[in-house]
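Right, I'll just put the structure down here and ask away after.
The complex appears here without one of its protein chains, the remainder shown in place.
And then subunit A:
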Amino acid sequence: MSDESEPSEPVVHGALMAGFAQACVNLNIVAGRRATALLADIDMGRWFPLAKWMEIERMVGESYANVEPIRLKLGIEMMTLWYHHGPGKALIHRGADFLHFQTGSHGIASVIRGPREVVGSFDLAEFDSGRGHAVIRSSTPFDKTIECGVLIGGVMAPGDLYYVDVTNDGDPNRLVVEFH
């Protein structure tokens, strides 16, 4: 599949899939032969059906009685890997850069493609550096707690901020970032 074509089915970039899978392995959510099979199955240069991502999300959900803290940690771990072992360090230099990177769904568009009504958006809606406040509007098909973890991990990764928290208590699709 070429990068220029618009796929009829939603697809996720292999690098994101690999980060997600590696985070699952690092956190021992999958282990042993299942871990080897999961990682062996993912080619960083390919695009994968969104269904494969959802399958891993489902597997994580079924593995834990209290899954929310795990999902949050998974998102953080993913972005830690992305920053320290992936392209992250070349793209952002400060925690706030990660938030700006989401402007116009720029970040999400590089890792998920397909019909807009399915892939949705992940867009920086508000940003106030003085107050340490930002809002991301998300309508992606991904789990929202994992997305909270992604924001925490992405903003924390450069190491210039002391405090980061993301909440979406009132509206699951409105991710409120507090950073200092």
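Quick note on the criterion: a contact is a pair of C-beta atoms (placed from the backbone, for glycine too) under 8 Å apart; a residue touches a chain by one contact, two chains touch by 3 or more; residues count from 1.
Going forward, contacts and distances are computed from a predicted model.
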Name of the absent chain as recorded in UniProt (options "Amino acid ABC transporter permease", "SpoIIE family protein phosphatase", "NADH-quinone oxidoreductase subunit H" or "Pyridoxal 5'-phosphate synthase subunit PdxT"): "SpoIIE family protein phosphatase"
Residue of A:Leu72, A:Leu99 or A:Val150 in touch with the missing chain, whole complex considered: A:Leu72
Residue among A:Arg94, A:Arg116, A:Arg131 or A:His180 that touches the chain left out of view: A:His180
Hidden partner interface residues of subunit A, rising order: 63-70, 72-73, 76, 152, 161-165, 180
